[in-house]
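Structure below; questions to follow.
The complex appears here without one of its protein chains, the remainder shown in place.
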Amino acid sequence: MNDFIQSLFGPNGVNVWIAPSSTWLLATILFTGAGIVVFVWVALMSVIGTYAERRVAGYMQGRLGPNRVGWFGVLQPIADGIKLLGKEDLIPAGAAKWLFRLAPILVFCGVLIPYAALPFSPRLVVSDMAVAIYYILAFEALEVVGVLMAGWAPNSKWSLYGGMRLAAQMLSYEIPMGLALVVIVLFAGSLNFQQIVAWQQTPMMGIEDPNILGWGIFRSPACFVAFFIFFIGGLASAKRAPFDLPEAESELVAGYHTEYSGMRFAFFFMAEYGAMYLVSALTAILFLGGWYGPLPLPEGISPASLVELWNTNTAGQESFWSACQAFISAPVVLTTAGAELIGFINLAGKALILFFTMIWIRWTLPRIRIDQVMHLCLKVLLPLSMIAALGAAIQIVIMN
Amino acid sequence: MEFTQLWDKLNKRFPERLTLATESGDKQIQVKVDDLIAVVDYIKNDSALAFNFLRLISAVDTGKEFSCVYHFYSYQHAHGLILTVSLNRANPTLPSLSSRYATADWLERECYDMMGFNFLEHPELRRILLPHDWDGYPLRKDYQQPAEYHGTKH
Amino acid sequence: MSSNENKTAEELLAQSISNPRDLTRYLQYLKIIREQELSSSVLICPFDAAINWSRANSIWPLTFGLACCAIEMMAVGADKFDLDRFGAGAFRATPRQADLMIVAGTVTYKMMPRVKKLYEQMPDPKYVMAMGACTIGGGPYCKFGYHVVKGIDKFIPVDIYVPGCPPRPEALIDALFKLQAKIAHDSPLENRFGVGGNG
Partner (left out) sequence: MALNTEKFISQVNDLSAQGNLHTEEILVNMGPQHPSTHGVLRLVIQTDGELVAQAFPQVGFLHRCFEKIAESVTYRQVVPYTDRLDYIASMNNALAYVLGVEKLMQIEIFPRAQYIRVIVAELNRIASHLVAFGTYGLDLGAFTPFLYGFRERELILSIFEELSGARLLYHYPRIGGVAKDIDAKIAADIRAFIKTMRRTWPEYNALLTENQIFIKRSANIGVISAENAISYGLTGPCLRASGVAFDIRKAQPYSSYEKFDFNIPTGQGTKGQVCDCWDRYWVRMCEIQESLKIIEQALDSLPEGEIRAKLPAVLKLPAGNVYLPCENPRGELGFFIISDFQPKALRIKMRAPSFCNLSIVNKICRGVLVADVVAIVGSLDIVLGEIDR
């Protein structure tokens, strides 16, 4: 049973803090708990996202965003959410009923599943997989299937256009985005996020602990180019700003979610902001050093699983309660928790900065046409990413 | 080119078939229905006149009879010309200018929609402003407002 | 601000009508009503209050500009009179995601079936605001306008009438407040399940 869980969830399963090698039932409970935590995080991102989007848009357009609902308008997304919950459950007559209901679920899963491999801090990860990047890219394609379904199901011409446009857009941004990842993987030598961030901590050009200089971007010109290609591909995958063609407000009325209302539309809404955070967190980890950021991490202890940590620090305590207190106050646990927290602050900070730039880009740039998206991605970004990958390979051969 | 030179040139080209309207304000030239096309071709293609801009087609119901007023303008020579064609009330038909001026297509459809003029060889003469199942031509002097439309009282 | 306790329910009701967004005063109003067992029809259970509060503060209008009033509606959405402050700034293009249909401009007989279809396409709790004299009763085109519908309440139910030709942006924002007050005193759960309210 043990090796089965470890094979499923990662080579050094031993340091996976929440998947101790114990019974199958405990694992499922813990993973559903983790799933709920991730769902709450995505919901929180959509709450922060809608609020930030309307306030930032207001600020950039010279007007105030929502500021009357609760303190400085903070309750505005909650009011939107409850209102959307209370709307009528409306399915158009000519729609394919089951596909119509399934589409938002698929889109939301397409965004939620990749969060399983996304670390929030050095050890705070649902499952630290060996093939994390591959897993994330694979399940992002699931979202596209959902949107195509949402495009076709309601039998309305506008959503059909939205779905077709996303298919064309997905085909064009996936390849350069994948190649941009190849550059990082070539350097880091592994698909696992722990190794990638560890690679960004290794000394570079003589500097022992290159805090910021060690980031992925500054490692080599190939990575620098790959960063921009990846971020543009990320914008296209989250259907944001210049690439928001599938739900083009001014051309296709509202693109693929024209016929959706109420809670189903809220799922599309949450999926959009979830995808935005996913892409910005991914860029932060791969190119901006993940949790190894400006705030220095305290010297964490050697990786040890939770159970091992528990046994050493609570030896000889009678009651469970005093064992917990001892465990919490144990110095080694405090430093580990401290490392987690600072790591989280580093990573989430960078991700939220990229989150803000996405919002910023949306409210400044006009939308580009669908054939220009394909031209940009296939004729400009693709050769660029190929050259970057080639450059990276040559650099590695030269270096060692 | 002053209106008097214009009038002489046209009169020379079409002897005693044009009459000068007598009202005050802008000078109008009265043209008969059947030589409207000839006059329009002449003033459009003649280099000295070169009226290439059909500014306005207005359908007028003076209570006694219908008349269709054309305003022309020439960008090269910067002079204007107004032609009027009077039609009988029973069956107002006149040739369409849409083959010569593309803007005439919509302007004539509006005259048909509002006043019921029937333009011959117009590509698709149907209502442009009012709904297709609207009965009557509103700008005629003897037009009565419909009591209700599709069930909505007036 | 005199303390709220000795205020009578009517005063608080009036204040909460004028300012439904203020959560605290609204809850005090509910507390007083429950204590003094006022007439049951006014009693609104907390769940209704929560739903009403969220619906009142997140009204998404439908971009549906017809004529001159549409330009004033755009001006209300712009910088000087920002409608987004009250949560009503997200103009949705599709009727499916809109709660409020602001009919801004003259409705003609040719446009009437479309307006009716759009109204029917909007999901429930939907509200209609007749903006401008033309939508209320034909406006300047009432006497001789053969093609103008004399007032949209002939074919769709209207919640709020905003007089003016075109009404000033302040009038439109005041109409939004009145609509919020109207929503704040609805009782969705009671209508739906007959529970809550006069329990």
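For reference, chains read A, B and C in written order, and residue numbers begin at 1 within each chain.
FYI, a contact is a pair of C-beta atoms (placed from the backbone, for glycine too) under 8 Å apart; a residue touches a chain by one contact, two chains touch by 3 or more.
Only a predicted model underlies this, so the values are computations on that prediction, with no experimental measurement involved.
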Shown chains contacted by the missing chain are A, B, C
Of A:L30, A:A57 or A:A96, which one is in contact with the hidden chain? A:A57
Looking at C:A50, C:A78, C:V158 or C:I173, which residue reaches the missing chain? C:A78
Given A:V145, A:L309 or A:I368, the correct residue touching the omitted chain is A:I368
Residue among C:P61, C:G87 or C:G105 that touches the chain left out of view: C:G105
Residues on subunit B facing the left-out chain by the touch rule are 23-26, 28, 52-56, 58-63, 69, 71, 75, 78, 82, 101-103, 105-107, 110, 114, 127-131, 138-139, 143
Quickly run down the residues of subunit A that touch the omitted chain. 57, 60-63, 157, 161, 164-165, 242, 244, 248-253, 363-372, 375
Touch residues of subunit C, complete complex, unshown partner: 62-68, 70-72, 74-75, 78-80, 93, 95, 105-106, 108, 110-111, 114, 118, 140-141, 143-148, 165-166, 168-169
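In the analysis below, only the chains that are shown with their structure count from here on.
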Treating touching as the only link between chains, describe the layout with one word: line, ring, star, complete or other. line
Farthest from subunit A in C-alpha centre terms, which chain would that be? B
Interface with most residue-pair contacts lies between A-C
Cα-centroid distance, subunit B relative to subunit C, in whole angstrom: 49
CA centroids of subunit A and subunit C: separation to the nearest Å works out as 39
At least two partner chains per residue is the criterion; list those residues in subunit C. none
Note the residues in subunit A that touch 2 or more other chains, in rising order. none
So in the complex, the part of subunit C that touches subunit B is made up of which residues? 109-110, 112-113, 146-147, 149-150, 154-155
Would you pull the subunit B residues touching subunit C in the complex into a rising list? 130-131, 134, 138, 143, 145-146, 149-150, 152-154
Going by the contact rule set out above, which residues of subunit A touch subunit C in the complex? 54, 58, 61-70, 73, 75-76, 78-83, 86-88, 90, 249, 253-254, 257-262, 265
